[in-house]
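Heads up, one of the protein chains got dropped from this complex, but the rest are sitting where they should.
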Amino acid sequence: MSLLELKDVTKVYNDYVAVENFNFSVTDGELRCLLGPNGAGKTTCIDLITGRQRLTSGAILFAGDDICRLPEQSIARLGIGRKFQVPAIFKELTVEDNLEVAFSRKKDPFANMMTLHRSYGQKRYDEIVELVGLKDRLSSQAGLLSHGETQWLEIGMVLMQDPRLLLMDEPTAGMTEQETMKTSEIFNSLKGSHTLVVVEHDMSFVREIADIITVMHMGTMLAEGTLEEIGNDPRVKEVYLGSEGLG
Amino acid sequence: MSVNDFWTPFALLPFLNALIIGISLISIWLIAALGLTIIYGTMGVINMAHGEFIMLGAYSTYVLQTLIGIPFLLCLPLSFLILAAIGWVIERGVIRTLYRRPLDTLLATWGLSLILVQGVRLIFGGEPQYVGVPSWLNFQIQADFIHLSGLRLFIIVMAIVMVAVTWFLLYRTTLGICVRAVMQDKEMAASFGIDANRIYSLTFCYGAGLAGVAGSMFGALKTLFPDMGGGYIVEAFLVVVVGGVQLAGSVLSASLLGELNSIFSYFTNDTFARFVLFTLVVVFLRIRPQGLLAEKMTRR
Partner (left out) sequence: MNGNIYHNRKAQWAIYLAAFAALALLPIFFDSPFTLNLLARYCVFALLAVSVSLVWGYAGILSLGQAIAFGLAAYGMAMTMQMQYQDPVSDPIPSFMLTNELETLPLVWAPFWSTPIGLILTFGVPTVFFIVFGILMFQARVAGVFVAIMTLAMTAAWYSMAYDMQPFTAGFNGISPPLPFQIFGTEVDPYSAGAYWVCVAFLAVLTLGAKFLMQTKFGLIVQAIRDDAERARFLGYNVAYYQVVVFALSGFLAASAGFCWVLIVQYVSPTSLEIVFSISIVIWAAVGGRTSLLGAIIGAFLVNGMQSFVGDELQQVWMLILGAIFIGVVLFLPRGLAGFFELVLGLFSGRREPQKSDWNTGRTSAVTKESAE
């Protein structure tokens, strides 16, 4: 059964069509890569799924339910986590507090007024800290982290939410090669236990992690298939990969 | 005021007169808001001292006219220059260091407004001063339902002139293209060789200068007090916010707010109209937080 399903999704801004009749579905436990040149509509799609923008027509189903009219926080609570393209973290809080804010299942202000304890020491919390490798940085102010660490912190925060579906918008943007390697390790360890949609430009990274790739172009689906199929697709070569191909 | 005569029943001719008073109000609010719109729109700086810039414009007109004897019409451009110069100093001294901290600029400029009010009070005293209205504006348009002084008519004309000049500068000159480029994306503009800091300085000077001209006219219209600026600032901000921080938006919102205000005042009274109008603005922004005209979404 598909966990996420986009049906004929269209988004129009004034006179510009960002996404047009886009169909897309992700099954439980899958890691899907979303590829495409700038302006193909990838981030718009993520925005539409998470409720940051409203679609013009079509439907978005999550676990069978239509979610396209829910506010952002309700969508998040259903189990969709999102990492932004430009890392978004709480800069003035410590790394520990950042993760703490993300960890909570209680979302009500009055319930949280009664909560004094912190989650450090709980199993899942410690595992995630270990996974994203920020154990030594827990008491640092998040605004002081390096770019790569900031990306990992946000990935860690999204994992803390314990979502059923993780949407990762360019998780390796601005990372060094070693950092990208480490990130692909993180993603590979998430495979199977989590469902992920990863928007990416970095082909070496996509090669490391991808099962199935969806290629977008001008707001529509261009091709979908395994790494090999996509690499041999002449249309993909033409519009996106240019003469380089998938190498 | 007694409670019984709180509500004025509708009558056509007085109501029409209220609408015309509204036009005069529009021109005043628009003139007061113009500099704010430009400064906030371009630099993202909330200038809480804008009302005090208007006050300084009025006092400089008073000095030029009463103590030096310069004719009123010449005082307008001179006030513009004086305030532009003051604006330049303030931009260099205070605003420049706070570009990335809009809330702090708001507070710093408010501290500045305290200093300006007190400074003027120390120099000129707290008692009211007057700017003389030139004799050629000493006429009244009197008809069945129209009562409009020459000065108010002059201010309406000047509002149109000032908007037109600002529009021309922004949309028909190379400088204006640079300003709009910086407005949209500072980094991108900088990479095309536009000196954003210079643009900011110029914008702030121009905005302050507009406040100077506004002050000259408001000084002629009303009495001069050191704290007269406070009387304009809130309305001016509302015009900017409701308009969506755009030139055309400010014109539209000033028109709307000005007319609504005089209609409410006609039926009730000035203060109650103010209360209703402010509440309406809050409710309006609930429905359209981006203002009347602006539509923008940040990418992340």
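A and B label the chains in the order they appear, each numbered from 1.
What we mean here is this: contacts are C-beta pairs under 8 Å (C-beta built on N, C-alpha and C of every residue); 3 or more make two chains touch, one makes a residue touch a chain.
Since we're looking at a predicted model, the values are computed, not measured.
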{"item": "Among B:Ile141, B:Met188 or B:Val282, residue touching the chain not depicted", "value": "B:Val282"}
{"item": "Contact residue for the chain not shown (choose from A:Leu3, A:Leu35, A:Leu55 or A:Ala76)", "value": "A:Ala76"}
{"item": "Contact footprint on chain A, counting only the chain that is left out", "value": "50, 52, 71-73, 76-77, 81-82, 84, 88-93, 97-98, 100-102, 104, 106-107, 109-110, 112-116, 139-141, 143-144, 157, 161"}
{"item": "Sites on chain B contacted by the missing partner chain, in the whole complex", "value": "1-3, 44, 46, 94, 97-98, 100-104, 106-108, 110-115, 117-119, 121-122, 230, 234, 237-238, 241, 244-245, 269-272, 274-275, 278-279, 281-283, 285-287, 289-291, 294, 296, 298, 300"}
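Rule of thumb we're sticking to: only the chains that are shown with their structure count from here on.
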{"item": "Length of the line joining the C-alpha centres of chain A and chain B, rounded to whole Å", "value": "46"}
